[in-house]
Structures are given as structure tokens and as C-alpha cells.
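Removed from the display is one protein chain of the complex; every other protein chain stays in position.
Showing subunit A:
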């Protein structure tokens, strides 16, 4: 028995020794991440925290797959915006909302830490704070222009507060945002040696955009003027080249988010969907006929007034920016020898949607290939014959391309300045100069010269500047908010989307196409447009006459109900926070 006790005790000693000494370490921390308790100790750490807000995810564009304005359409499919059925479950508004608030929270952490820090110099601290103000003002700007009144906070919310916070009127918020931009403009440098973070010019320009969207024309004009007066920016010489992936951070760029294929950050909106089918794309996202119709002729007149317009050659004698924006076909200018059934070289393959063009030229290999981009071959070739071209080069062919995401460029500032001054009815030479500077560049590399704007009539200029914005900024994500703030969305986005008449799709190149497209249009030598569409007093084209004449067909019925002038407050946040009211009509 004694032995048992001894042995037991001995074993227990070993066991308990094991317990007390080799106790497993329970203080484990994540080895591959930092800890907020030990962060914000060096300048680099502050810098890295602010870097976060320069990621593309926090800079949404008003672009969606199926198009949310009258510049884009996707075959016969509608996004909720144009179908008129945006609801609080609408994916885009919900994603933008949560991403922008993430951006705001991440900036606020830095703002708060800057107040208590002891490691930065005054200059370093105020530079970072200026940047932080620029960033949060930009995030909030998007929110109030799209959602109207939103929760606004300058200190991080606690969890409990997030369940209770109510919406602040956008008129109050915007005043704060102007202050943020002013602070940013006061503290940020005009330019950097090295990494290009937000600048003074960016703060002025973004403030101008917010003010313009909010209808504060005086503030907008001043901010735009401040930006112009920096003398830092000028227009890039070649409009078409400006948007190409190889043009990085041009002298026209005021604020942008870079992309880089080698660093695996690419344009991620499924570019394959709008490339030509002859290049393996889907030709699914199409510029609208309305956009094609809205460009002026080279005499400065709208197409329904200009004697230069030819509905059978819709790209002929048009504002050169059209040819850089939509892939052209047919004759392009008088005497070029091209006919309505001709195509144009686009990425080394002829682009030609004409139903008789069943073969097109592959200029690279010098052969004729079957034309997948005409509907007489492929049923899913562009439904309206139009393809996106702006900035598209051959390196888009593998669907990985890295053009800069331009948030703000100088041409926009000039147009904002002009618009604000026009709305203020302070029309002077500086307004006309701003407009004509933009137009001069547009015509710079073309056989035509800018038909200068000379009128000083407010209404005429309003028409001009609005159309100028549409032409200059197409597919840059600005058209949607322009329609919203001009209260034109109901008109522009209610009606139909249009497309080419039907034609039989037969891949056999020897079989002549048949169908209403041939009978009503091609065989009567009326391709591409049977007649000239009318342009109304707001610059919006109208295809009713063509439809009634049987020259085209409608693809969808579009509706933009009045409620959609604001996005709905996201469903999930409303279900969680009872103090969040909903926008009218949702």
C-alpha cells in the first residue's frame, strides 16, 4: 500500500509539473497583421492607413452593366434604373452605400488618431489631415448627391449609435463638406515629387463638382476658377489618346485611381462584354442611338438642323469626339470615297455592322474573315449596330486592360466653370474661352476646325454646355448625375431603347440576308438611319418618326419614375436602424 501511495504521488508530481510548466501559450496574436493598439506610431503607419482610401472600391462610378443613363444600353436587357424598378434591394446603391461608409470610417480613424498623435510634425500632420478631409468630403459627396439626406458623423460611431443615428439633411452636410474641401485646398500641395496623392487642385475641382450638383453655382464657379488659376493643368493634346491605357496620369488628370495589369489591378467591369465579336468580345454593351445622334455636326449645329448631316452616313461630318467614342462605319467626311456599306478599321479589324458585309478585312493578317459583328451572321451582334470605342486599343484584346480611372480631369473643370457661370448668368469671355478651349482640343487632330461658340444668350449656352458635357465626358460615368441634377432623367430615360430591324442570322457568307432590315431599309438604300432623328430643346434625340416609318424597332420599354431621382436607403440598414427614413416613393 505504501508503495502505491508513493507511486501515485510520484506520478502526480510529474503530471502536475507538466501542467504548471509547459502550459500552452494562450496569448496568441495574428502573426501576419498589425494590431490597432500598436499602430499609428510612425509616419509610415499613418500614411499606410490613408492609402487605404485610394483603392478603387471607394470610388464608384455611375456605370452598371446594362447602362444607367441614355448613353449605354445592353442588348434588350434593362437595369433597374431604366426598368424603373429600383428598390431598397437594388445592388448598386447598396454596394455604393456600404463601400463609401467604409471609406469614411477608415478616414475617420486617421482623423481621430491625428488629433492625439505625438510622432508627426505639424506640417506632416496638417498635410495628412488635409488629405483625410479631401477623401471624406469626396465619399460624402457621392452619398448626398445620390441618396439625399444621409447619416453624417465626424467621430466614429459606436455600435449602439449605428442602430440609432438618423439622416442629416444634405443641405447641412454639404456645408461641412465645403469646409473639408477648403481645408484640403489650404493644406495640400499643388503637386508632389514622387507619389501623387490628392492635391490642392483636386480639392478645388471636387468641391466644384459637389457645389454644381447641389446647385450652389457661385461656390462651384469660384472653386473651378481657383483650380483653373493654379495654372497646373492643361488639356492633353489628343482627345482619343487621353483614354488609352498607355496614357498614364496625363497633365489633364486632376485626380485618378491608377490601374496596372502587372500589379493585377485591371479595369474590372467585364470589358469583354463591350468589345467587338470579331475580337472575341460579346458586343453586348452598346452605345445608344441617342448618344450617336447627340453629337453636333462639324458646323456646330445639331444633326436635325445641319445640312452636313447624312442619316445614311451617321458618322460623316461629325464632332471628332464621336469617332473616338463610338466605333464608326460608313463615310466619315466628304470625299473620302466611303459608302454607307463601308466599315472602318477598329483594332486592326474592319468594323462594319452592315448586313451585306458578311466578310470584313482583318488588316493584321490581310485576309477577309467572317464578320461576327453584323446581325446577318450573329444573332447577338450589337443589337443597334453600335460599339464602344473610347480608349479601346489592341491591348484590350485579352480582356485585361488598365486605363487610369479618371475621377476628375481638367476639361470637366472648364465645363463646370462655364456651366456655373452660365447658370449665374455671369456670361463673359472667360465662359466662352472655357468652352472653346475644350472644343479646340476636340478638333485638334481632325481635318475640321472648331465651330466656336460665340453666343452669350443664357438659354443657348445652357443647351450648348449640356451637350458639350455629354460629348466630352461620354462613358466616364458623369451622364447619370447630369441627367439627375438637370431633372432630365424622367424625360431622357422614359420611352424605348431602339435597335436595328430584324435580319436573318446565317453564318453562311454566301447566303444573302433577308428580313425587315433588308426590306425596309437596306434594299431601299436607307441604311443606317432611314431618316434624320429629331433633337428636342433639351438636346435629347427622338426616334419616334423612324419607328413609325418602320425603320427601326424598340428593344425595351424604359421608365424612370420620379422617385428615382434619389437612390433608396438600403433595405438592410433600414431594417436594423428604425430611425432611417426612406426616400419618397420607395
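Here is the rule we use: contacts are C-beta pairs under 8 Å (C-beta built on N, C-alpha and C of every residue); 3 or more make two chains touch, one makes a residue touch a chain; residues count from 1.
The working rule: contacts and distances are computed from a predicted model.
For the chain of the complex excluded from view, the name given in UniProt is "TonB-linked SusC/RagA family outer membrane protein" [choices: "Lactose/L-arabinose transport system permease protein", "Na(+)/H(+) antiporter subunit C", "Protein SCO1/2" or "TonB-linked SusC/RagA family outer membrane protein"]. Checked against the full complex, the one of A:43, A:176 or A:370 touching the unshown chain is A:370.
Across A:115, A:262, A:428 or A:525, the single residue that touches the chain missing here is A:262. From the options A:72, A:101 or A:480, the residue with contact to the chain not on display is A:101. Checked against the hidden chain, the listed residues A:109, A:230, A:301 or A:526 yield one contact partner: A:109.
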